[in-house]
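All protein chains of the complex are present and in place, except for one that has been dropped.
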Amino acid sequence: MSHQHPRLREFKFTLYRIVRNPSAIIGFTLLLFFSGVALFAPQIAPPKYAYNPYMMPHKGYSPTPKPPSDSNIFGTTSGQYDIFYGAVWGTRTAFKIGLFVVGISGLVGVTLGAVSGYYGGIIDEILMRITDIMWSIPTLVLAMAIVVAFGRGLDKVMIALAMVQWRWYVRVIRSEILTLRDEDFVQAAKIMGVSDPKIILRHILPNAIYPVLIMASMDMGSMVITAAFMSFIGLGSPRGFSDWGQMVALARNYIVGPPDDPLRFWYTIVIPGGCIVLFVLAWNLIGDALRDAFDPKLRRR
Amino acid sequence: MLTYIIRRLLLLLFVLFGVSILIFGILMTFSPERRAAAYVTTPQQAKDIPRLIQQFGLDDPFYIQYFRWIKEVSRGNMGWSLVAARPVREAFWRYLPVTLEMNLFAAPIVIVFGIWLGTISGIHRDTYIDHVTRIFAIVGWSLPTFLFALVLLMVFYGYFHLFTPGVISDQVTMFILDNPEKFTRFTGMYTIDGILNGRLDITLDALGHLVLPVLTYVIVVVALNMRVMRSGIIEELSKDYIITARAKGADKRTIHIKHARRNALLPVVTVAGQLLAMSMEGSIAVEVVFTRQGIGWWLAESATQLDMPVLMCICLFMGVVFVVTNLTLDILYAYIDPRIRLT
Partner (left out) sequence: MATLLETVDLVTDFYTYEGVVKALNKISLVVDHGATFGLVGESGCGKSVTARSIMRIVQEPGRIERGKVIVYLDEKNRQAGVDLLQQSEAYMQAFRGDCISMIFQEPNAALNPIMSIGDQVCESFLFHQKREMCAKILEDLCAPECRTFYPLRKLQRAIYRMAVHAPDTLVLKILDRIPLMKLWQKRFKKEAKRRSIEIVGKLGIPNPRQIVEQYPHNLSGGMKQRIVIAMALACSPMLLIADEATSNLDVTIQAQILELLRQLRKEVISSILLITHDLGVVAETCDRVGVMYAGNLCEVADVKDLFSKPLHPYTKALLDAVPKFSMEGTLKSIEGNVPNLVTPPPGCRFHPRCPHAMGICRMEPPILTEVRNNHLTACHLIKSGKT
């Protein structure tokens, strides 16, 4: 065992720790399931409107939701939108939101944080002051302010969230880099004449990236939640769009059914809500497993 | 210490300045026509837009408009809220107690449960207790607050007919409207005012309306709090001074509580600021779903109706809250950890 390349051994050990973790297995399975649904959405729920497959099909405009039946597997929402269709295509929407926001905010945040942390000095000061200002307002509030300024719509929500979320990555990466910057191996590289960008990319970043990966995985989930909430209050996708938050918004007046059967319209909330919860759960489980696997103190037992 | 506090309060002003510029900048992305149009309600008025622009100087340079706005704000005039149908300043003081009330009841629960659950799951790591609390934490964190609130509403209100949404029941509202002299609003919080007015039934009624919102809110925040505490305890338990204590003959209880937990509280205090941010977001969702007219509800309604002055006011408010909270937390941290001396 001690004859393998050390990196390969560490990688295998990390995999071992992840696989040994039952929550990780559940998380990966769920994620695989959702990816499959998202990829094969056109096959699972054929789009009715070819020009915009995200619009949910509806037969009629009746406000009362209909329970699950043969024509609508999960039932319909208020306004007769097919829940099954919404759930399937909503998976694609969720992935879009998550990947876009995490991708852009992660990239921007890591770059800015790395530069600021490594070079220090005046760049660091200015950047830190700016991020300090941004920190004083919670994500949701700031995103809401931006969406109000730019207008409604899912794309504006995604842009707003990306504009707000990068501050987390800056902070995380910067603190990691500040610790690593004074380590001996960085000093050694500097003395040998390695150029700065190369030091950052090849030496520091591979070590500093772990908390960022954990945070990115958690963010995939929490950004979907935030976007869902914004759709719920009407700032996100338009009515009829396949977005889980949108669908919950449609159910708002039907939380409580008629007095004799108060839970009649459970499917309008539980199904889109369940999709959100499972999706976020998948990403959170993975993030948690990553955190346990990467934590040097929890390793080597 | 005093100079430190003064310096931090100056920082508060700086942050507020930055926040106001940020918000104002966002506002200015509107063109003058759009901004005027936000106040237009009939086609008639649409023709008046150029005049409105002229009248309110909506096409003046950025800095002039900004200073005009700052002047107004410092005088206390923050505009008009469409949602509340009254000046922003008045509306703010009306909605604030509702939010405060909920936080007042939720905060101690969150702190106590978070620390307790985090400690026991850290001490009994990888055992049955740890796994259960971990599942609770992960599920709690994966649950969108608004969804959980909806489900609770559906179950408890819809099915069991307990815990109606809202701040207080209609009879009480009617009573107060009909007999204004019998009920004075001291603090604006029904639970406290009820006691101060000698009307315990009002207090109980208000408490009944608080159960579901606090429950929703608490579960999500405790989930977060607990994880931080747990990792803090695990880290502390692996440190050398714990072995020294064991070698001295300390029993488990002393080690866990007197040594490990106290040290583990430090990282919790550090993230308490972030937890506060998340709990603010949670309280918006809770207020919207349970129709409690507090700051969060006001924010959501104003956002839907594109009511900009309200958003700006609330953002400024948040800025103040955060800087003050962070300052308090830093002082608390310095108090607990003798290694830090604020200079």
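In order of appearance the chains are A and B, and numbering begins at 1 in each one.
Following the convention adopted for this analysis, contacts are C-beta pairs under 8 Å (C-beta built on N, C-alpha and C of every residue); 3 or more make two chains touch, one makes a residue touch a chain.
Computed from a prediction, not measured in an experiment: that's the story for all the values here.
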Among B:R7, B:R86 or B:R262, the residue in touch with the chain that has been omitted: B:R262
Residue touching the undisplayed chain, where the options are B:D130, B:E235 or B:D337: B:D337
Hidden partner chain, touching residue among B:I243, B:I257 or B:V324: B:I243
Residues of chain B (touch criterion as defined above) contacting the omitted chain: 239-241, 243-251, 254, 259, 262-263, 266, 336-339
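Everything that follows uses one rule, which is that only the chains that are shown with their structure count from here on.
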Residue ranges of chain A in contact with chain B within the complex: 23, 129-130, 132-142, 144-150, 221, 225-226, 228-229, 232-235, 248, 251-252, 255-257, 262-263, 266, 269-270, 273, 276-277, 280-281, 284-285, 288, 297-298
Of all residues in chain B, those that touch chain A in their complex: 14-15, 18-19, 22-23, 26-27, 29-30, 134-135, 138-139, 141-147, 150-151, 153-155, 157-159, 234-235, 238, 277-278, 280-281, 284-285, 288, 299-300, 303-304, 306, 308, 311-312, 314-315, 318-319, 322-323
